[in-house]
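My questions all concern the structure below.
In this view, the complex is presented without one of its protein chains, the others remaining in place.
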Amino acid sequence: MNKFIVSPSPHTYTDESVPKLMYGVIISLLPALAVSVWFFGIGMIVVTSVSIASCILFEYLIQRYMMKVKPSHLDGSALITGLLLAFCLPANIPFWMVMIGALAAVGIGKMTFGGLGNNIFNPALVGRVFLFISFPVAMTAWPEAGQWMQYTDAVTGATPLGMMKEGLAFKTVGEIMPEVPSFLHLLSGKMMGSSGEVSALALLVGMLYMMYRKIISWHIPVSILATVFVFTGVLWLANPDRFADPLFHLLTGGLMLGAIFMATDYVTSPMTHKGMIIYGVGIGVVTVLIRTFGAYPEGVQFAILIFNGFTPLINKFVKPKRFGKEVSRG
Amino acid sequence: MEYVIIIIAAVFVSNIVLNQFLGICPFIVVSSKVETAIGMTGAVTFVMVISTLVTYLIYQSVLVPLELVYMRTITFILVIASLVQLVEIILKKISPPLYQALGIFLPLITTNCAVLGVAVLAVQKDFNLLESTVFAIGNALGFGLALITFSGIREQLDLLKVPARMKGVPIAFIVAGLMALAFMGFAGIV
Amino acid sequence: MSQIIIYTIITLVAIGSAAAIILYFVAQKFNVYEDPRIDEVEAVLPAANCGGCGFPGCRNFAETLVKSESWEDLFCPVGGNETMASVATLLGREAIEQAPRVAVIRCNGTPEFRPRFNEYDGAPTCAIAHSLYSGEGGCPHGCLGEGDCVVVCAFDAIHMDPVTDLPVVVDDKCTACGACVDACPRNIIELRKKNKKDRKIYVSCINEEKGAVAKKNCSVACIGCSKCFKVCPYEAITMENNLAFIDSDKCKLCRKCAPECPTDSILELHFPPKKEITEPVEAEVSE
Amino acid sequence: MNLKTFSRGGVHPPEHKLSSGLAIEELPLPEVVVIPVSQHLGAPAKVIVDRGDQVKIGQVIAQSEGFVSTNIHSSVSGKVLKVDKFMDSSGYRKMAVQIQVEGEDWEETIDRTDDLVRNTVLKSEAIRKKILEAGIVGLGGATFPTHVKLMVPKGKIAEYLIINGVECEPYLTADHALMMQRTEEVFAGILVLMKGLGVEKAIVGIENNKPDAILKMKQVAKGSKVQVQGLKVKYPQGGEKQLVQALLKREVPSGGLPIDVGVVVFNVGTALAAYDAVNKNRPLIDRVVTVTGKSLEKPSNFLVRIGTPVSYLVEKAGGLPGDTAKVINGGPMMGKALSTLDVPVVKGSSGILLISEAEARRKEVLPCIRCTKCVTVCPMGLEPYLMMSLSEKARYERMESEKVLDCIECGSCSYTCPSSRPLLDYIRLGKAEVGKIMRARKAV
Amino acid sequence: MSMLATLFVVTLVAAALMGSVYALTKEPIRLAELKKKNEAIQVVVPGFDNEPSTEVRRLFIDGDSIFLYTARKGDEVLGTAVETFTNEGFSGEIKLMVGFALDGTIIDIAVVKHAETPGLGDKMVKGKSDFSVQFMGKDPNNFKLAVKKDRGDVDAITASTITSRAYCDAVKRAHRAWTEAQ
Partner (left out) sequence: MNQWKNFSKGLIKENAVFALFLGLCPTLGVTTSAINGLAMGLATTFVLAMSNLVVSLVKNVIPDKVRIPAFIVIIASFVTVVELVMKGYVPALFDALGLFIPLIVVNCVVLGRAEAFASKNTVWSSIVDGLGMGIGFTLSLTVLGAVRELLGSGAFFGMKLISGDALLLFILPPGAFLALGYLLVLVNMLKEKTA
């Protein structure tokens, strides 16, 4: 007689799996990757491959030799971390810095907490901010687009947000705007910035794909983008000389990349739709505060990390609507 | 506006725990449950505001006129220790429920350098009475923000699989480090 | 210069005395008494907060120790008699001596003796398997082998034997905290008196089914034949619901029962090999 | 057609209704049947026959003990071989009566003709009595004694009878077959239940993957107070709280019953059984069971006597396929896995599903990545990922305040989890422990 | 009563101890502070033989005090050291000592107090980078005290524009004070 398998119900499962979801995210990052390689050439290729390879390698080594568990470095999450870390670095950053960043991302950000699913803060952002604070010079020198064969020797310049922050010290927005790349360039990505953040269009395509595949819901990206739009819009209307217009804010810096791919990281974002919206609005507000009043030209990275920290509290206090609390007689 | 700036600076920019390194011991020890963290925040706010007020008055009306500024440390700690005990005794008698909620933290607070630190900083920064009070409130809020957020994180970590050698205090420090990292974003906001 | 010193003295004494006087009067007025002995007792307890005593934590246990009249059922298994004795001295009382105990697994249903005819594929905990069904071997009382007892043991005293698929208690590490006893959904684990050289004799089965049924699932099940019961000279064995039970406090380790068992469900551990002579073995009294 | 559905959560597993549209086939009698005395929720019935007794079909062999309990009847005629403990579907041995089948000797009171009896002259009280005597229990899965549900508690008013023809479980087609082939009787049963409850309005809810059944039920119900409503296909629509909400937009309160919002829900099969009991004097001795599975030679809808061994059903459906690794009593979402085929069909058995090795085994459990999918699909608005962590760490008090007892054990969460986490396993454990804690609290 | 008495004695003794130590260290502390100031002045207007810290003038500019110290060698005035401040630093207040020659050119600049980031902003401190060197010998009337990004003449510290700007701000303020004092 057959030896039957016995287990509690249910006895059937979807064919969704963690690696499938992760590779879905990677597919949706491909358009942005292509655009970045087009603009930053060899530098982008080096930084991206070093970043991905180091993230996967560190994950493997730490799991294998320090945690002594079965390595899960190929489940796709380390690959995403590597890819996203590369996306938020300048394409001319020396490769050893990328490796330090990968170590911070995977080692401090992820494995310290026990690996996939346990971390509180977004690993790629931990890596990025770690580098940003440690090497502020290298992390604020942006290569100009179109230098195919240049890596660390690329000619550098300022990002649109950097120009804005710098310029506002002695100029009005109206005087600065002609210097920043045109609307079309902002959309396509022909500007200076972190390698993967430049093309809003490519990132939006990725977002639509992820929504279509039901990998992410609209709540987080839309609430972040809408908050930034509204908040900067109000400021702009109040004083168009001091504050840039909302479209400029939406299309520049790491906002798109952060809102679509980093704030949406499952592990570090809230569990309910209401919570996601609180989280998104919070990120939007803090981003704008830092951009317009803080010392740094860009604030998404900090905003997301800060709200990663608040996520457990949000999860504790914002619950899904339970069935049957109130009785409506209709 | 000035007061708002003092508060924002104290809560976000130079957060007492994450940036000034004051009150770390209770931050690490009393932060495993959100409810406890909220109680502790209440107690600290209470004590911090009262002691900053009292020490400020003593400093300005006794120590400065008598040119005994160098006695700041000893006077402040005496005043704070007595105040905390006073509050504890009174609370125990007149409001046992409040004592249950806050009182158990009071002994911890005497030796909390956040309270003494804020009192000292308030006179160091040449604040006036109102500014000192606002400064104390801001720092208490900053302490609360850090403590409560942190307790939320620790409650969550408690349900997850943190490696054994990281558990407890080490992971607490690392989380605090990452929170401090995130809070660096507020630099320059005021 | 001396003027400064005088001011210093006056100010400090004034502040100090003022604080002292205020505190003194307030303390008089708002006095609430709390037994200071609670703190002292808590300091003596091991602070493992393991709950082995049956209280949520050491502090709670300390409170109970100070307050309750009788200390029956109050025992800290981790600190053991030593701790209880120091608490007793502290409070001027006598501690109740308790013979040291150790956890014993009362199931011997290895795959060899109890063939597995199905495969459990649910969440790997005994509690869930138990609430689902009778188990891979079909014995409704047998060990499920998912190791809930292993997980709860704070002292790392239990591990699963991959060959027998049964848990093994390391006697030296076990503190008799009883966590595993509570965790086992099948009540297989018992705290038994610890004997010299870790010797033990016990019925390694808790199956209450009728003999034939029990035997069908497991060749070493107790079938309730009462042979051991009849042979025990010390009335240490009781029969109930088709099951024999040896009371470890009454058993004198005379080893008469084990050979009687037709299904080998009585286990003798850590004894020297038996001599050939069939004369009654000297009763060995444990200390 | 306007399709309704419940508002929160839900999943849509592949339907695999292999036996849909197949006629109900009456199975020849087996040689021996084993009839457990506890086939319902509540107290087991008390055996009133002895070894060696001759029994008739429909004769009471075990009597209801207490209010929430019901009678058990012999489903065959013959000799009582044994009154003893037999293995039931959980692998535990429970009291049952084993009968050797001899001939076909029916109780005389049973009306065995095919005549349709449309009208019931009996009053509500008498209907309940007949239903109790006939041992009717809910055939929708929970096997709760039907006469209890017909008693509307004091202070509550029953406004609607809802007939659950949803059959949202994949593979199962028993209710579908009943609605297609015994339409008139089911409808008459609905009238019986309405009378028993004393309600004026009834709604039959049927999912849209059974358009023929919707059509047919609509035809017979035309002109009556019984309304037939098509529903969007979504699991677990058949859960009574979901069904009530889908049909009436009323939410049964947490910890409450449908009667709290003026509704009582019965399964299609229960309606038919009520008809048989009240209008034909026929106790519950058989039921329709779907035997199905992708590798099975002949998926079928069998009419089976209670007590028939499952192995017999499988044999009649073409024999056990070689690749069978899991046998499920019920559907794939809520059914119970059997450890052996040597167990009897009981009142609650709605299907026997055979699953092959490839699909039977659970996937490797990965850490929760907080993808929120389980929260999104939970029809009760719970947070399964959290419940599981809490249960693993034995935080049962917290689980209670997170409303774990509201979980209807639909399994949508485990089904959907990309990390293959055994969410429901742990939630069930938590429910059991919370139940214990609450009982202990009450006892103090 | 014994409690009060003990407490009384303890405070008494403690106070006596502190008082004496205070009395003993009062002078060294004053000297140490003076020395610090003189050292800073020494850096920015070297070669004096008077006690500039005693020849102070105080101006009130932008809501705070600015001190001007006159350095002499014998009867000859060597220059003026201006203790100036700015609140625009990356981490708040920065205090500088700026030495002006008689013709208004900058002799040298020393940082008195700051809280800028080590490794970044603190490169403005003399010796940590060449940043401060570029000010030596410049006359603010024809050397624009602003970083190049702001169309000035000052090369900012890499990645520390904010600090550099603040530095310029403080020096400008010093120059203003110096001009007013003339």
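Letters A, B, C, D and E name the chains as they come in the text, with residue numbers starting at 1 for each one.
We take it that a contact is a pair of C-beta atoms (placed from the backbone, for glycine too) under 8 Å apart; a residue touches a chain by one contact, two chains touch by 3 or more.
As the structure is a prediction and not an experimental result, all values here were calculated from the model.
Listed by label, the shown chains that the missing chain touches in the whole complex are A, B, C, E.
Checked against the hidden chain, the listed residues A:L74, A:V137 or A:V155 yield one contact partner: A:V137. Within the full complex, the residue among E:T11, E:Q42, E:T70 or E:S164 touching the omitted chain is E:T11. Where chain C meets the missing chain, the touching residues are 12, 16, 19-20.
In the full complex, chain A contacts the hidden chain through residues 100, 108, 130, 133-137. For chain E, the residues in touch with the chain missing from this view are 2-3, 6-7, 10-11, 14-15, 17-18, 21-22, 25, 28-29, 31-33, 36, 117-120.
Note that only the chains that are shown with their structure count from here on.
A comparison of the A-E and C-E interfaces places the larger number of contacting C-beta pairs at C-E. With centres taken as mean C-alpha coordinates, the chain found closest to the middle of all protein C-alpha atoms is A.
Greatest Cα centroid separation from chain D: this falls to E. Centre-to-centre separation of chain A and chain B, using mean CA positions: 34 Å. Chain B and chain D have Cα centroids separated by 60 Å.
Taking each chain's centre as the average of its CA atoms, chain B and chain C sit 44 Å apart. Within chain B, residues 71, 74, 160-161, 187-188 each touch two or more of the remaining chains. Shared interface positions of chain E, i.e. residues touching 2 or more other chains, are given as 14, 18, 22, 90, 162.
Under the contact rule stated at the top, the pairs of chains that touch are A-B, A-C, A-D, A-E, B-C, B-D, B-E, C-D, C-E. Within the complex formed with chain D, the residues of chain B that make contact are 158-161. Listed in rising order, the residues of chain B touching chain E in the complex are 70-71, 74, 187-188. Listed in rising order, the residues of chain A touching chain D in the complex are 1-2, 4-14, 16-18, 20-21, 72, 75, 77, 114-118, 217, 266-267, 269, 271-272, 315, 319-330.
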